[in-house]
Each structure stands twice: as structure tokens, then as C-alpha cells.
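Before anything else, here's the structure in question.
Only a single protein chain was left out; the remaining protein chains are all shown in position.
Up next is subunit A:
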Amino acid sequence: MAEPLWFLAKRSAAAAMICITFTDIVGNFATIQGNSMQPTLQQGHKDFISLLKGDVVFYEKISAPAYKYCRGDVVVLRSPTDPDQLMVKRLIAMQGDWVNVPGSHEIHQIPKGRCWVEGDNGNLSLDSRNFGPIPLGLVKGRVTIKVWPPHRIGRVERVLPEGQVMFTDMHSCVITRSCLECE
């Protein structure tokens, strides 16, 4: 009687370990909540039916250990104000770059080890314009594809807003290796 239960328990534990390892190392799915990345990504509301209409994306974590991110990538990051919350924003600038804050005349140079993230929908986004450049260690993965809803399935492209960022040196991305890879 105990034999099949034990077998099931062992198999379940092994499957759980494999799933956890996959979501830690390879990538994970995320449901978009919030409008800060419109029109690139749309949110699902809190009730179940509307949740089905929200975008579900897959973000990869393979580039995470080496921090091989490029300007213009849509990334998943831990919020600097709430460590339990994940945010999805676009990576605009890396260390050493000069970034022009939209809607003001301020120019910031990004300090060492930090980056500047912004949502595509500037009016509704809580991002680096509010809390400043964030440490790159908060970035946990790069959004690669939208997997749901079916009519919005596709790649999430790397797009850099024109005229906002001045690079001090295109090849000085110490952390992201050479920017030649991003072009």
C-alpha cells in the first residue's frame, strides 16, 4: 500500500526540484499587472476573466549571472522600494551613460554598477525617474517573448528611445561585455 505512495512522493519531489531549478536558472513566466509598459505589454486586471486578457511573458534568466543586458532590453527587476515585488521596465542606460530625464531639463550620469530603467508608458510608470538609477544587481531577467493572449504572441523587441541617452563609450560596457553584441 505504501509502495505506490512512496513512489509518487519521490517522483513529485524530483519534479518539484527540476521545476524550481528551471525557474531559477533558465527562465519563468510572468503575468503583467499595471499599465507602465503599454503599449508593449498590456495588463490583466485582478478579476479572473480580465486576468486572462492580460499579457503573459516569458523572461529568461540565463543572461542574469553575467549581467549580459543591453540598452533597450525589457527586463524584470526587483523593486528597490519593495523587495517582494517584481517590476517589468525597459533598460535605458548603463553605468557611465548620460541620460536625459524626460519632461525635465535634468541630465544624470549613471554611477558605477547602476542602470536607468523606465516604463514605456511614461505617465503611469514608477521607475528611475522617481527613484533614480538602480543597482544592476536588482535586474533578474530579460523578457523575450509574449506567450499570451494568442493574438499578441511575439518577440518583445529591444528598442532604445531616440535622443535620451548619450553613451560615453559604446564599448565600455564592462558588465555587459561588448555592445557590439547588442547591435
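Quick notes on this one:
Here is the rule we go by: contacts are C-beta pairs under 8 Å (C-beta built on N, C-alpha and C of every residue); 3 or more make two chains touch, one makes a residue touch a chain; residues count from 1.
In this text, contacts and distances are computed from a predicted model.
One subunit of the complex is not drawn; among "Histidine-containing phosphotransfer protein", "NAP1-related protein 2 isoform X6", "Regulator of G-protein signaling 7-like" or "Peptidase S26 domain-containing protein", its UniProt record names it "Peptidase S26 domain-containing protein". Contact with the chain not shown here comes from a single listed residue; of A:Ala30, A:Val101, A:Leu138 or A:Leu160, that residue is A:Leu138.
Take subunit A: the residues that touch the chain left off the picture are 14, 17-18, 20-21, 24-25, 66-67, 78-84, 111-114, 134-139, 175.
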